[in-house]
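Only one protein chain is missing; all other protein chains are in place.
Let's look at chain A:
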Amino acid sequence: MGDVLKKVPVREQDPKVRATNFEEVCYGYNKEEAMEEAARCLTCKNAKCVKGCPVNIDIPGFIKEVKEGNFEEAFKVIGQSSALPAVCGRVCPQETQCEGLCIRGIKGEPVSIGKLERFVADWAKENGIKPEPPKEKNGHKVAVIGAGPAGLTCAGDLAKMGYDVTIFEALHQPGGVLVYGIPEFRLPKDKVVKMEVENVKALGVKIETNVIIGKSTTIDELMEKEGFEAVFIGSGAGLPMFMGIPGEISNGVFSANEYLTRSNLMKAFRDDHDTPIKMGKKVAVVGGGNVAMDAARTALRLGAEVHIVYRRSEAELPARAEEVHHAKEEGIIFDLLCNPTEILADENGWVRGMKCVRMELGEPDASGRRRPVEIPGSEFEMELDTVIMSLGTSPNPLISSTTIGLDTNKRKCIIADEENGKTTKDGVYAGGDAVTGAATVILAMGAGKSAAQGIDEFIKGKNN
């Protein structure tokens, strides 16, 4: 038994090796490690960790089963609350949620809840354990728009209640941000995402890909002509933002969305796939969030020298600490307190560099973070051949602009009740990034869960 105040360390791929491949960085726990880590859990009666979980997984409950080696039982406990445990164990910001509230964390390190969840989900997959199919179907049809974290969760929950659920997905593969956004080395597509989608399908959920709601059909048509009694919108926040600085349309300037979609969804990093991707020699990724880290680490794996250019300091980086740590280990260079002002192009329109200005932190702004202010006379040029803009995303207006009675706020986010996902249009519910703007996978899942409850109440109320 190791130091009880510390987490059982998790094995990872060597940074030097992994910087050149797309294999998963973290290997996860094996059986023995998982049981040893589970033994650190104090099984609190009024467990705080559960309150920190957006989908309220019975954390002490599943860890108790792991402690005793009952992994199948542990999987069932998690399955009551979460449809995507293999994903969440990998990408949830546990440090600010469940693990952030763990009593163990007061004196030492919290229990490694995320890694345990991941272990249970991976173990279930390896042992062919599938979630339990629903009891009887109730015959009511519900449409779910978007096969991302919110949609998959909402669909899974409704199917468990007996609803006849169809998910409509705009892209050619289900998964949403899990397939187009998060890279292979953080979230393996075949091993993890596909398996979770299959588990949702095993509950009876149908998925129709290549259907763009607002273009291929509309919400009104789904409800009036195709017999869907309620609709859940989980269409995410897919529109990339740009800075609006001169030269931004030059060849070699990409949105992080484009860069990551090419690599993740289209598998451009593999020679046996047709989609191309630009492999820069010197790349700047502008932004400091998780998506910026993903884009930077992808460019690095394609062989580039990569700089993160961020206008505030390290303390304000919005990315998870683990992602920043991994990026640094792999050799990403952080140019902090630095803001681009212009992209410079050569005579053929290709990026050759970027003008930047140094920043310092002033008074706190509306977000509570200290506002970055330009240092006069500190302009300088970076020599580059590729710039990836990772400044955040906003919801796609394709649905809201084609659905009468569905109101949005001034950030183009769909207005929905936090409790049950109810929108301004009768029978239409929404949740996830489409409502909140870009946030996390688990918050979207939480919203999908609440909306499933809301839809159930709506349909029951209507039919009584």
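Details
Throughout what follows, contacts are C-beta pairs under 8 Å (C-beta built on N, C-alpha and C of every residue); 3 or more make two chains touch, one makes a residue touch a chain; residues count from 1.
As a working rule, contacts and distances are computed from a predicted model.
Note on the omitted subunit: UniProt lists it as "Sulfide/dihydroorotate dehydrogenase-like FAD/NAD-binding protein", one of the names in "Pyruvate synthase subunit PorC", "Nucleoside ABC transporter membrane protein", "Sulfide/dihydroorotate dehydrogenase-like FAD/NAD-binding protein" or "2-oxoglutarate oxidoreductase subunit KorB". Summary of contacts with the chain left out: across A:Met266, A:Ala295, A:Val387 or A:Ile455, the touching residue is A:Met266. In the complete complex, the hidden chain is touched by one of A:Ile277, A:Met293, A:Ile343 or A:Val387, namely A:Ile277.
Those residues of chain A that touch the chain absent from the view are 170-172, 180, 209-212, 215-217, 238-240, 242, 244, 248-249, 251, 254-255, 257-258, 261-262, 266-267, 271-279, 302, 348-350, 385, 396, 398.
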